[in-house]
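Missing here: one protein chain of the complex. Every other protein chain is in place.
For clarity, chains are labelled A and B in written order, and residue numbers in each chain start from 1.
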Amino acid sequence: MERQADFAKCIKGSTGDWEVVVGLEIHAQVASRAKLFSGASAEFGGAPNTHVSLVDAAMPGMLPVINRFCVEQAVRSGLGLKAEINLKSVFDRKNYFYPDLPQGYQISQYKSPIVGEGEVLIDMADGEAVTIGIERLHLEQDAGKSVHDQHPTSSYVDLNRSGVALMEIVSRPDIRSAEEARAYVSKVRAILRYLGTCDGNMEEGSMRADVNVSVRHPGDDLGTRCEIKNVNSIRFIGQAIEHEARRQIDIIEDGGVIDQETRLFDPRKGETRSMRSKEEAHDYRYFPDPDLLPLEFDQAFVDEIAGSLPELPDARKQRFIDDYSLSPYDAGVLVSDRASAQYFETAAKGRDAKVAANWVMGELFGLLNRADVEIETSPISAEHLGELIDLISDGTISGRIAKDVFEIMAETGSAPGSIVDERGLRQVSDTGEIERIVDEIVSANPDQAAQVAERPKAIGWFVGQIMKATQGKANPQVVNELLKKRLGMS
Amino acid sequence: MSVDQATVRHIAKLARLKVSDADARKLEGELSTILEWIEQLDEVDTEGVEPMTSVVEVTMKMRDDDVTDGAIADQIIANAPEGEEHFFVVPKVVE
Partner (left out) sequence: MTDLTDLTIAEARDGLSNREFSAVELADAHIAAMEQGRLLNAFVTETPERALQDAERSDGRLKAGDGRPLEGIPLGIKDLFCTQGVLTTASSHILDGFVPTYESTVTANLWRDGAAMLGKLNCDEFAMGSSNETSHYGPVDNPWRRNGANTSLVPGGSSGGSAAAVAARLCPGATATDTGGSIRQPATFTGTVGIKPTYGRVSRWGIVAFASSLDQAGPITRDVRDAAIMLQSMAGHDAKDTTSVDVPVPDYEAALTGDIRGLRVGIPGEYRMEGMPGEIESLWATGVEWLKAAGAEVVDVSLPHTKYALPAYYIVAPAEASSNLARYDGVRYGLRVPGEDIVDMYENTRAAGFGAEVRRRVLIGTYVLSAGYYDAYYVKAQKVRTLIKRDFEQAFENVDVMLTPTTPNAAFAPGEITDPVTMYLNDIFTVTVNMAGLPGISVPAGLSSEGLPLGLQFIGKAFDESTLFRAAGVLEQAAGFDAQPGKWWA
């Protein structure tokens, strides 16, 4: 069923509200060692034409043989997208000429993809949950790379990526804003990373999207769409949609019409522009690849993969809400990345989960951000953070000292217990010792003591002095009690 | 069905074959003859018949995900009409 227009998401134009309609084709590289149809490495980078077999270079007489792992990952991803798995699918040739397409065709799946319809649930910041339909997922080959800036009149062709396995995930045109598009891509990326089928590394091109954008007045039929090719970051996807929607609205409101065309996003200018090489309309002449057989497997093959599926973000989020009493927002943040969720669970195990969540989302994420590192390589392990929380809850250190210990942990990687011991940061709860200091400081400051009688809040000054004298190690509760007693307030 | 010269030019463009005016005139006749001859297939009742996707009736074998190939850049560009530091070189492509 088609979504009702949400006026809050509409863009204001001179002729009224405009609804943006977006569909995405995400190309996700399968996390395989070898290519889809050859034994060459699928690893990113490499000297030119070194990750290339005779098959990838389309030498005469070369033939494709499919990589089983890639098939399994497509099924796995399909299951993660709650999609229907097709026990029989067909590889087709998509014919066109381009220097980085050595065969003169791309092996893809056209009429019979390996994965059919599915859906992805996205959570928006305002708490709204939106379901985005998945039309299909199919396997296909990546193309090589043309380098245009090495020579004034020539392009250089490197086939290292030629034949790398991609999963193309096609959404329905269910997305209604740049924000939703960003949330959708983030969610698909998270699902694939949970599944381990794609590393989701957008800088290295492991994930990129073709973005189809059109605009219409709410209630109207779909407008003419433009396809923005190969946008390679979540932020750029958002920018491209915003710019493209505005461009289309301006054209229509100026009395123009939208040409259905392929466009490119220029991240430096934040704009989309028409591709100059558009030539005549494409006619890809798809037909089943006669070098391959239909791809067939039985339900048992699918069931076995289904049985090995990890808990996915949606289920995990619900479990975090149910088991750890986290707010939906906190749970959502923590599960958005498999490693973060794992980290949190390790740190929270057997402890106060809300405290653990606060430490992970506050101090830890802050630290990772400043240091610009991924949680997988966090200088503070989840086990150590858990121990730190234990030290607070059993009264060994105060919450304030804990923040200092955290910083030392970040620098040294040491366990919090040993840091506390070595640096003598253990909290002092010994009443006799604190009583002596309280007495000393109150006696030395009769004027301040007199003030407290009139203005009880002034007791804070004494607390500060005592903490200073004990280098923060005094148990603040004990200090408070003893001070009140000494100043005759209790 | 017969093809006209415009169609000949269109498919020649798709196939990346340059055709001269004389070629197009000649091909118009030749291709039309072949296509008309082919169209005797229309006589065959293929209602409910599955198109053949493979003449051998076996399931497709699959490879293990092992890196067994590559690291042969010298061989890959050995026959290239134009190459530079293991790249293939082509006239500049404008996007």
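To be clear about the criterion, a residue touches a chain if its C-beta (ideal position, glycine included) is under 8 Å from a C-beta of that chain, and two chains touch if they have at least 3 such contacts.
Everything numeric here is computed off the predicted structure, so don't read it as measured data.
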Query raised in the report: Touching the left-out chain: which of A:5, A:20, A:34 or A:57?
Result: A:57
Query raised in the report: Please identify, in ascending order, the residues of chain B that touch the omitted chain?
Result: 3, 7-8, 11-12, 14-19, 27, 30-31, 33-35, 37-44, 46, 49-56, 58, 60-61, 63, 72, 75-82, 88, 90-94
Report task. Write the list of chain A residues that the hidden chain touches. Result -> 54, 57-66, 93, 95, 97, 99, 102-105, 155, 157, 279, 283, 285-287, 290-293
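Rule of thumb we're sticking to: only the chains that are shown with their structure count from here on.
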Requested in this report: Enumerate the contact residues on chain A facing chain B in the complex.
Outcome: 32-34, 38-41, 47-55, 57, 65-71, 90, 97-99, 146-148, 150-159, 264, 275-277, 280, 283, 285, 288, 290, 292-296
Query raised in the report: Inside the complex, what are the residues of chain B that reach chain A?
Result: 10, 13-14, 16, 53-54, 56, 58-73, 75-77, 82, 84-95
